[in-house]
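A single protein chain has been omitted; all remaining protein chains appear in their positions.
Moving on to chain A:
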Amino acid sequence: MSRYTPPEQSKAGQVFDIVVVVVAIFVALWLPLKLGLAGAAKSIDALDAKTWEALGQNPTMAAIWEKLGYTPETAHDVIQNRFHYVIDWPTLIIMAAVLIGYFVFLFRASDREYRDVINEKFDDK
């Protein structure tokens, strides 16, 4: 197999490629933050009676909360702020499909490239 000689990349081309990568990184990481997509669904299950007992805290727990500077009123929103785990099946299926598709493409395309590498490396000898 003949040895592949890659083209030399111009300085402008290098700068362009760096910009592409930086923009892609920022879009991937920043966009979900901007769109408010990052973060689990928590909500406060409000109680009428804001006492340590009503909040499910025994005397030991209540004493620690107080040592940390909380009262039943200020601890209410911390203690009652709960996750509500609901499996959103369409999103789960999309996520699984995206992940599987990504890994399948990754391994198949990598294997094609790897064959170039192995052929050139070992057929030269």
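Here is the rule we go by: a contact is a pair of C-beta atoms (placed from the backbone, for glycine too) under 8 Å apart; a residue touches a chain by one contact, two chains touch by 3 or more; residues count from 1.
Keep this in mind: contacts and distances are computed from a predicted model.
Enquirer: UniProt names the one chain left off this complex as which of "Iron uptake system protein EfeO", "ABC-type quaternary amine transporter", "Ion-translocating oxidoreductase complex subunit D" or "Amino acid permease"?
Expert: Choosing among "Iron uptake system protein EfeO", "ABC-type quaternary amine transporter", "Ion-translocating oxidoreductase complex subunit D" or "Amino acid permease", the correct UniProt name is "Amino acid permease".
Enquirer: With the missing chain put back, which residues of chain A would touch it? List them for me.
Expert: Considering the whole complex, chain A reaches the absent chain at 3-7, 9, 13-15, 17-18, 20-22, 24-33, 37-40, 56-58, 60-61, 64-65, 67-68, 75, 78-79, 82-83, 85, 87-88, 91-92, 94-95, 98-99, 101-103, 105-107, 109-122, 124.
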